[in-house]
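Structure provided below as structure tokens; questions to follow.
In this view, the complex is presented without one of its protein chains, the others remaining in place.
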Amino acid sequence: MLDNLSLFFQYPSLAADVIVNGLLIGAIFALAAYGMALVWGVLNIVNVVQGELVVLGGYVTFLAVQAGLPPLLGFPLSAAVMFCVGWFIYRAIIFRVVDKDIFISILATFGLSILFQQLANAVFGSDVRTVDAGLGSLHLFDGTVTLSYVKLLAFLLALGAGLTLWLFLRHARLGQAIRATAQNPRAARILGIDTNRVYAMTYALNGALCGAAGSLAVMAWTIHPYIGLPYTVRSFMVVVVAGVGNVAGVVAAGLGLGALENVAGFVFGVEFQIAFVFGLMVVILVWRNAMAARKRSYLE
Amino acid sequence: MSALLEVKNVTKSFGGVVANRDVSLTVRQGEIAGLIGPNGSGKTTLFGSITGTHAVDSGDILFEGRSIAHLRPAPIARAGLLRTWQQTRIYGEMSCAENMAISAREAHGHVFSLLRPVPAATRRRGDDLLAFVGLHEKRMEKAGSLSFGQQKLLEFAMALMNEPKLLLLDEPTAGINPTLINGLIDRLRRANTELGVTLLVIEHNMRVIMNLAHRITCLAHGEVLAAGTPEEVRDDKRVLDAYLGVA
Partner (left out) sequence: MNRLFALRLNDWQIAAVLAFLGLAGPFLLPGLATQIAFLWLMVVFALTWDMLGGRMGYNSFGNIVFFGIGCYAAAVVQRDAGVGYFEGLGLGLLVGACLAVLAAVVFGAAMLGIRGHYFAIGTLGLGIAAGEIAAGWDYVGAGSGMALPLYPGELGQREIFFCYSLFALAAICFLLFRWIYSTRFGLALNAIRDDHDKADAMGLRTTPIKIFAWALSALFLGISGGLAANMIGFIDPRDVAFAGATFGVWMVLMAILGGKGTLWGPVLGAFVFHVTQELFWTYLLGWQRVALGLLIVVIVVFFPQGIMGWLAERRARALS
């Protein structure tokens, strides 16, 4: 462990390779976290099934490639399919828990998470899947820093998707309705906004974001049925650090988390990377609470 | 009479909005003190500062001569300084009798001292205090099922159960049926004289506070506007202006 750490500091180019690759993956985390922040802010739900939506999005791209479609077409396809899945989940389950105690919605979405994870396992098997986008790699500094083009592309696409949604929320009519509902659902209802439709739309948009993230994950990385929960926890962590309404913060925290995780995976060993993710979340929550306690005030 | 509570030059702001600026007031041992002021004048914020809900920006708060400005609510309560809330806070899923039992002073003890059934004497005292506020026949009902006014009375009884030296009451008559207000004033007085609890009362109802309090402090825009006997405060032109909205 310490050997790896000294290695990390002795070879700046190696460190750069680890950090840059982490940042690129971090864009995928930021995308999923943006969706979680949206659902959290508008529906007041912590969507534990977030990670499974990402994984399902990955399987959509995987299936599309199996069926002979070009990998990059998988990106819009995953987003579109998961938009519909999100809509359906809202209509079937989420609308029943949206105004209940927040723990009920956590437990319900946790149940959905287990359901999807087992469904994916039953349908696709427990193998680790990946899609080769066939784009090759970029070698920098005499090959000490390797960047695959697909990760670069994933980075740009993730930021592009996030930016598109942000513009949509700012300027489109429906986007404004979503923001109004987030601020005050009762007032929105009085002003004639169909909040139930806004909720459904928000959840479906979240599905699309997750689908996009999953498509990028399967191209730039790997997926398997049980990798969903780490994405949920990453998203949660990013939103807790950045705050629900802070888009720039979510992007920054997502990228930072990606880099940090990659460094941790390098230093502690890849087998502890997931443990690091979950442990880090616990540390962040404890730290946040301790900070609030110092000010002699309470957190909600 | 010695000072039980001394608030010294307390300033508290929330994100740029100053809720209390340089507020000082004193509550003497054994009296009923009143705190009045228009909406938004910082009365409830001052209660929060005194009982440890949030830290003050500057100034000091002394209780029995000891600074409590950096203590959290629980140790302040154990020292004998308690508050009630404008919106009332009770334990909604528990029965009134249970609410009383867990509000007793013995519940301040360490964990292992709690591993004992509620003593019969405590139970009786809880019932007596419930009778004192007129809720005896409700003692087996869920506290959350009571009406707002009844919850307010329950909260008052719970506070008395805790045997505080000083009790801060946030609008005790708000939401209470007007025909019951005279009875409530009587009970507040009896708590003061018979149980020896010093009171600091926020009140909007002028008739009530002028009747009840020995001395009154008036806040406006977060600052102390006037202080003195009820007559002095009532006759102060600035107080009248503050209430009528004349700048």
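Worth pointing out:
Every chain is named by a letter (A and B) in the order it is written, and numbering of its residues begins at 1.
Just so we're on the same page, contacts are C-beta pairs under 8 Å (C-beta built on N, C-alpha and C of every residue); 3 or more make two chains touch, one makes a residue touch a chain.
The structure presented is a predicted model; accordingly, all values stated were derived computationally and were not measured.
Shown as candidates are A:L43, A:V131, A:L209 or A:L229; the residue that touches the absent chain is A:L229.
Of the candidate positions B:L4, B:L35 or B:A77, contact with the hidden chain is made by B:A77. Residues of chain A that touch the chain left out of the display are 46, 48, 93, 96-97, 100, 102-104, 106-108, 110-112, 114-119, 121-122, 229, 233, 236, 240, 269, 271-272, 274-275, 278-279, 281-282, 285-286, 289-290, 293, 298-300. Summarising the interface, chain B meets the missing chain with residues 51, 53, 72-75, 77-78, 82-83, 89-94, 98, 101-103, 105-111, 114-118, 158, 162.
Operating definition for what follows: only the chains that are shown with their structure count from here on.
A straight line joining the Cα centres of chain A and chain B is 48 Å long.
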